[in-house]
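Note that one protein chain is taken out, while the other chains of the complex remain in position.
Showing subunit A:
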């Protein structure tokens, strides 16, 4: 393989805040944890009351919450759930019963309701709140950096002592490209909302490392409460700025508290990380539909900041899309079968679920760091909460390079800022569309994605009479492509991809430059490289074939959404 010029810079970044961790907003937040939990509870209560403005509505809301919570405890209990939970819910239930049976005076009812509401919401707020610890953060960071670097050096250099060499670092494995300087500058000025694509459980660790490697203060992020079931995970999660999100709790009281927590943390300048797709992409496609709940808190926080008169770039909120690009996704087999199951319902039969044990995850990590295959992280241009690009000073610009005052989006006359839930819901939808657009633009096409796309679309075209499910069930002997045919199509798609790159519609990896035969070879070697059954291989007769069509479909999906299908 010829030498490929890397498109990333291997560089050590200084901390953006020279004063160290004590200047980090997330540290301030955890030092004032009690006060913050209290503030979140109070704000949530006033919101809930606005949503349930009458006494009857409030009673109904609390009743629904108690009912659902009791059901959750019964059906789906977790180790992490507090022991007194049932007792607490019973006490609320008893008081509700008291109200309905004894019909006390109205003032007394209101007092009781306020009390119950406070108790419930305070519990939620306290449960959600993170518990960032400086020392643990330092330790986790050095553990990841040191540990992985050792593995890397041990495998690349020779001899026992090489394990202590520092020639290779994680940056040789994880290439960070894109608007790094802008991100670092803006992180010093305003508040960053980072929104990455989500393909693998590895993403959280990866992004955590990227943030730290770029010298940025820790970001807060919502982590599933289920992760806290495992003590060792809980230890690290707590130390890394995570707050807890319980997907089992779908009652309005909880959801309001969660959104309030996120919004208020952003208002206090905590950089935040949302996986806007909500969960890992099951299909392997770039997220098309984003979850709007948490995203809306960014818009709300911006409006509140403006209402408080925080008008300069220093208080502004910046949305930074990030894509994570893999040759290999550990969970691909189970993700794609979940996707097919959900889409096809009974028509598709799932055999088994691979890669679920922690042993397999560790084995993967070792493989990942000792063998080939890199990951690339593309940092997109920062935008304001309306999706306008901002410059390095944090000023928003329209497409004609005229400065926009973002505050005016929250007014009807350029002066008076008004709160309008429906407007902000619509802005959230618009922002999510912009993020999806940016995902596609900064997404880096790997040789492995393009070979997978080429092969799968050739199959699809060849068997155009079959629907997806019948196609995926084709016997192996029908699944081969003569290498010349494959190359022809690959080259056609490659030309189109290069054209789109020039038009700024996507980004490409340096491995997609030069000799197409080498690209194909590189792509074949890397696509889903650690799967037991490879998505793409060359058989003895020299034809392109697959050992697992579902996986091929999965890796192919990465390039869906660019209208490349018609060039096959």
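List of remarks:
Basically, a contact is a pair of C-beta atoms (placed from the backbone, for glycine too) under 8 Å apart; a residue touches a chain by one contact, two chains touch by 3 or more; residues count from 1.
As a convention for this text, contacts and distances are computed from a predicted model.
For the chain of the complex excluded from view, the name given in UniProt is "Glycerol-3-phosphate dehydrogenase [NAD(P)+]" [choices: "Molybdenum cofactor biosynthesis protein MoaE", "Glycerol-3-phosphate dehydrogenase [NAD(P)+]", "Sugar ABC transporter ATP-binding protein" or "Ger(X)C family spore germination protein"]. The residue touching the chain not shown here, chosen from A:408, A:485, A:539 or A:565, is A:408.
Across A:54, A:400 or A:464, the residue that sits in touch with the chain not pictured is A:400. Between the chain not shown and the residues A:426, A:476 or A:515, the one that touches is A:426. Residues of subunit A that touch the chain left out of the display are 386, 388, 398, 400, 402, 404-406, 408-409, 411-414, 420, 422-423, 426-427, 429-430, 499, 566-567.
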